[in-house]
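The complex is shown incomplete by one protein chain, all other protein chains being positioned as in the whole.
The block that comes next holds chain A.
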Amino acid sequence: MSMFRAKKFDLGCFANVKTIRDHSKRKAFEAAEPERQALRYMVRNTTLPQRTRAVAQLQLTQMHCYTRPTQIRNRCILGGKGRGVLRDFKMTRFNFRMQALQGNIPGVKKASW
């Protein structure tokens, strides 16, 4: 969805089409979040008329899929992989191991017992 992509490339990490796409989705979600929350509030509010709630639900489901938070997936900033990514380090387990062994990650060292 090219309309969500940044006009000027703005990623400072490893970039392939998947990371760029994920980044666009994150930014789209950030932009649409207040609207989504407002609609979600209207849907959950039982004091509102039934019709208003139904319309809000419809609007929410008809928003672009890029504005949905469930579309966002944490990807590796060193290789763009989407599986086995350690959340604290934003890296896949293998990249994390390599960086940790090289001493590039502060406070991480190999343990053995």
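As a convention for this text, a residue touches a chain if its C-beta (ideal position, glycine included) is under 8 Å from a C-beta of that chain, and two chains touch if they have at least 3 such contacts; residues count from 1.
In the analysis below, contacts and distances are computed from a predicted model.
Q: With one chain of the assembly withheld, which option in "Vacuolar fusion protein MON1 homolog", "Alpha-1,3-glucosyltransferase", "Small ribosomal subunit protein mS33" or "Dynactin subunit 6" matches that chain's UniProt protein name?
A: From the listed options "Vacuolar fusion protein MON1 homolog", "Alpha-1,3-glucosyltransferase", "Small ribosomal subunit protein mS33" or "Dynactin subunit 6", the omitted chain resolves to "Small ribosomal subunit protein mS33".
Q: Could you tell which one of A:M42, A:V55 or A:L86 touches the chain left off the display?
A: The single option touching the absent chain is A:M42.
Q: Even though one chain is hidden, which residues of chain A still touch it in the full complex?
A: Interface with the chain not displayed, on the chain A side: 9-13, 19, 22-23, 26-27, 29-31, 33-34, 37, 40-47, 69, 72, 74, 77, 90.
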